[in-house]
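Removed from the display is one protein chain of the complex; every other protein chain stays in position.
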Amino acid sequence: MNRVRAFITANRSWLPWAVGGAFLAFAAILPLLAIEIPGVFPGASYTPGTLQLLALCLLFASLALSYHLLFGTVGLLSFGHALYFAVGAYGLGIILENTELELLPAVGLALAAAIVAASLIGAVSLRVTGISFAMVTLAFAQAGNVIVRRNPAITGGEEGIRLDIEHVPDFLVGVLNTRNLYWLTLVLLVIVYLAVLWFEKSRGGRVAAATRENELRVRVIGLRPIVIKLAAFVLASALAALVGMAYLLLQSGATPRATSADFTLTLLVIVVLGGVGSRWGAIVGGVVYTLLDQRLTSLAGSDAIAGLPDILRIPLSEPLFILGTLFILVVLFLPGGIAGIARSAVTGRGSLRKDRDELEEVS
Amino acid sequence: MSEPILRVAGLRAQIAGQQVVEDVSLEVPATGVTALLGRNGVGKTSTVKGILGLIERSGEVEFAGDRIDREPTHRIVQRGIGYVPEDREVFASLSVAENLRLAERDRAPRRELVAELFPDIHARSAQQAGTLSGGQQQMVSLARALLNDNRLLLVDEPTKGLAPRIVSEVAVALEKMAEATPILLVEQNLQVVRRLASTVVVLEAGRVVFAGRAADLLDDEEKTMSLLGVHSAEDAA
Partner (left out) sequence: MSTVVLLLITGLGLGALYFLIASGLSLIYGLMGVLNFAHGSFLTLGAFAGFELARRLDGASWGTFFLTVILGALVGAAVAALTELLLIRRLYNRHIEQVLVTVGLALASVALFEGIWGTDPIYVSAPEWFSQTTEILGARIPNDRFILIAAAVIVLLGIVFFLRYTRFGLVIRAGVENRSMVTALGIDVRKAFTVVFAIGGAAAGLGGVLASHYFGYVSPHLGGSLLIFAFIVTVIGGLGSLAGAAIASVIVAVLQQFANFYLGGTGDLVVVLLLAGVLLVRPSGLLGRKA
């Protein structure tokens, strides 16, 4: 074990890439294999049901990554990130339904809409900082939620919007093509990952990290933190919109739940669960959360639960109750999240203290 | 000499992750005024705040023989430490009377003493503290520390930004306070230091570079210049 640790410590720089590459390759050939994990996958890994679930995991991982860019990298606590996911999903849905555009131009148009919306709303919201910023982004997202629910003629109202497949290429339509949709979400995850990485390594990203620690210091050097924050806000929103579009294709529709404050809170839960400030944490958090959510939902409906006395049955039959409680426990006792646990397992020492400090700097 | 009232050993303190006190060890005798000196930004205020636990700190702090470096601020203060912060920090939206009432810890606060020592602010009880002049606010801040029967006072730059006439008024008040209670005084005005302090401690870059009798420093023109960057005589102006 010690030898393994020594090896890991010595090769820290390329190891994550090697592991990541291996996982990526594995994920890519998964639809061609017949892997069964009872209790996690509904069927073998090549079946549409399992691929659908895995694709959803990847989408949540991508969305969590885009939220990580806001919260983990720049330190912006947004409660309105779901809005841009919704702009992507609903925007693409509405364009496909009402115009003769092919899929790609429609995607471009919806993306442009998301960027415009994010620029405007971001510019206004960033006039305030900290908790006020959180509330203001929440308010704008709520406005989006209202618009979606109040205009059933365009958005489908409470029923949600359905994907109009007329201009969607055949290989992305139908249960038999779930495999292709799965690969699409995998490619999207890679794109989002690279975009986030690019931002973090860029000059702007490094300034953003410095801003998080000490805004005053950055101002003194003469850089305008607000411009970089806005750039991060728009980039994260654009990525979320892309994920929203993939979601529309995968699920053949979208519901108003995608625009709700609860949905953004879910992202926050994912990122904190995975470990604030960690890209891998966001991805793992997204996958774990989606699987947990699915499993807990089917657990809630199971006979084992139905037979329990009320005091156990009621809490256990509510997945969100369990996830919410889990979240509270993670914040209280494991501030580093999954990434924190992994890190201290690898390095063999508790690094929770440090993670706690990192999280504190965000405030 | 008797036991010191306050003993600090290896104090380190940080603000927002930045180390502002590197390693401070000092003692405050049980009587008289000890002045904490040094140029701007060497960590004088942070040392005082570190002693009180107002900023994150490590190291040993012993007050009247008890370790207090792990206690929360209010507990430390309840042991009998009065604090007069830099920039007064009176509660601007509260009245003078409310400011004083908030500070009362003892069962029998010394209201008469305060009224006698600061007749000016006593007359302005109902006025909002934020509307007072700087000098008056300083009186309120001193009065807050004086209301209770403290065993030590930490007084941070009480004459900063005040007119010369007010400075001497503050000095008189401090002199009277020092008769009963030992004081650790952060002060830039060397004339005031000369008048009040028997002992001095000089900081530089978060460390103690001189500790001894006040006269040993202030009578040595060269040493004063090199440690504090000012002439001890010229400052009188």
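By written order: A and B. Residues from 1 in each chain.
Keep this in mind: contacts are C-beta pairs under 8 Å (C-beta built on N, C-alpha and C of every residue); 3 or more make two chains touch, one makes a residue touch a chain.
Computed from a predicted model, the values in this text were never measured in an experiment.
A.B. asks: In the full complex, which of A:55, A:70, A:92 or A:136 touches the chain missing from this view?
C.D. replies: Among A:55, A:70, A:92 or A:136, only A:136 touches the chain that is not shown.
A.B. asks: Could you please point out the chain A residues that touch the chain left off the display?
C.D. replies: On the side of chain A, residues 77, 124-125, 127-132, 134-136, 138-140, 142-143, 146-147, 150, 261-262, 265, 268-269, 272, 314-315, 317-325, 327-328, 331-332, 335, 356, 359-360, 362-363 touch the unshown chain.
A.B. asks: Using the touch rule from the top, list residues of chain B that touch the missing partner.
C.D. replies: Here the touching residues of chain B are 52, 54, 72-74, 77-78, 83, 85, 89, 91-94, 98, 101-103, 105, 144, 148.
FYI, only the chains that are shown with their structure count from here on.
A.B. asks: Distance-wise, how many Å sit between the C-alpha centres of chain A and chain B, to the nearest whole number?
C.D. replies: Here chain A and chain B have centroids separated by 52 Å.
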